[in-house]
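Just one protein chain is left out here, and the rest sit where they should.
A and B are the chain letters, set down in written order, and residue numbers restart from 1 in every chain.
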């Protein structure tokens, strides 16, 4: 008998299992969050980001903003973190994101409340897990939608005999429609000065297919990623509980995939420092896990380019951002490798993200 | 001869030894501190705390506050840190806390100044150490007392032949009187919405004796705890100087006990997320040391419950919060074990804290 035994033992929530979800279910996520100037500063310290618009109030003013806007990647991580407790505490794998739309700029002092609707459910053939599709959205204190996104995740069943009422697999767009990539009404780069971004390449000079290896590497240690993940109040146990992870094949805490995204985005500054405003994440996959001690490198490819009518101060680029660990891309033969007849990502590739950004 | 030799070598303070204290002595502690919004944000990142009142201005407003209040645990650590330089630089062990009273809410922008009165002294039979009892209080920039507490600590003697003028052992209350647990005048939970705290159990549903194992674990690394301890400007050398700690039996820097308190409190959210407002710490002991790499788990037991007259939106609960390292409570037979005929805490138990909180 252990000392926890008590006449009245209360079991706190263990999160939802696959059979706990149902199509159309609305999940109102806990712990609304006011994002502060300090979140923005910590984001710089945690990632090394240097996109000038988020670093200097004078530049924000010159780009049409009254205050320095928050980096949409930061806003995304904080909003995403809210969904973990209800959606993915019992996840085996985060399978992907799609259709991440940013409806308006977010500023320090704004409070986000996040909820999700279950839009798809599909049990796996093993009978042990299933895929849950959610459509999540974050609203501010004025009840305006700041961002919304879709995500699917493989979740364990608790009761292997449980059956769900209805299965449905939603169709997800491969790319956020240009019209849904809201140009913040105030944004303009007419007063931009090239030194602001260390004279990086500009929209008018970049071409479809251009590929950039961003050169710098960033090694991640446990304190780094756990600080970031706690800042986002993402409470997935795999990031924090080494005692539990001792028993897993890798024996290490997993780094939150969103931290890898932000590290890659920060590395991208050297080359894409003018791809300033995240307007959409079209899709993404965490191809392999990352652990403490891994050094992350990043390569980007321009996979789309759209002029914006009536604007010659900026354009929209679509970027494939690849994160690679402990290796530089010139030493990798192919993004994919065949393992047991199945096409899989090369084991050094940790991220394949497709996003769109407004570029100076 | 070493190169530090100088015709005029000044020896900076080495802190007070047991014989330097006297009953009734007043210690005005250095480095008054303005607590900022950034301290609050860093506290989230360092601990993973998710108590909703401290995370969202909208919720603070709905609970009657004009601004988001600071978490009293954070306020306690910052105030406590000020006392270290005078009270416990030469401590062998922090023996306990008692009677920690929070007199009023504290907000970002307020400045705390801390002083202590020596209220007890008792030399140990070894003649090498003695116990120092202090009553500390922190006042804000308007000279209002924000919090006060008692603490006793075993301190080394420097001169083993030194004698102190007078010994005295104060009697300490076992529990802060309910009337000293000041209900902040503005606080109310009438507009509380259950999703704010992920639908955790409420005051009306929790019962005396209820025990909760909070499930999540948090592994602490050296950068985590040293960042937190520096933030609190606690300058005890044992937390920072690995070169010195190499020569100790454990060979590692000690984690500041207050960081363990905050980690346990953050873990408690899952289950006690409605136990929102820390109104008192009745007592506490750091049962065993923690080191980098330890994973902390937490179990709570409801050991008191008091309705508040005229209020049905909240009540007062008294909680025994246990911190356990590298083990879950179900694997521990008993909180205590006998070592050489003496009852001691189980070697995996790192914290036994008794606190009171206002609960939704």
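Everything that follows uses one rule, which is that contacts are C-beta pairs under 8 Å (C-beta built on N, C-alpha and C of every residue); 3 or more make two chains touch, one makes a residue touch a chain.
Computed from a predicted structure; not experimentally measured.
> Check each of B:159, B:241 or B:333 against the chain that is not shown and name the one that touches it.
Going through B:159, B:241 or B:333 one by one, B:241 is the residue touching the chain not shown.
> Which one touches the absent chain: A:22, A:58, A:248 or A:347?
A:58
> For review purposes, identify every residue of chain A that touches the missing chain, sorted by number.
Answer for chain A: residues 36-38, 40-42, 44-48, 50, 52, 55-59, 68, 195-201, 206-207, 209-219, 221-224, 227, 270-271, 273, 293, 295, 299, 301, 326-327, 329-335 touch the chain left out.
> Which parts of chain B face the unshown chain closely enough to count as touching?
Contacting residues on chain B, toward the hidden partner: 1-4, 6-14, 28-34, 36-39, 41-42, 85-86, 109, 111, 113, 141, 221-224, 226-228, 230-231, 233, 235, 237, 240-244, 253.
In this text, only the chains that are shown with their structure count from here on.
> Go ahead and note the Å separation of the Cα centroids belonging to chain A and chain B.
Roughly 35 Å, centre to centre.
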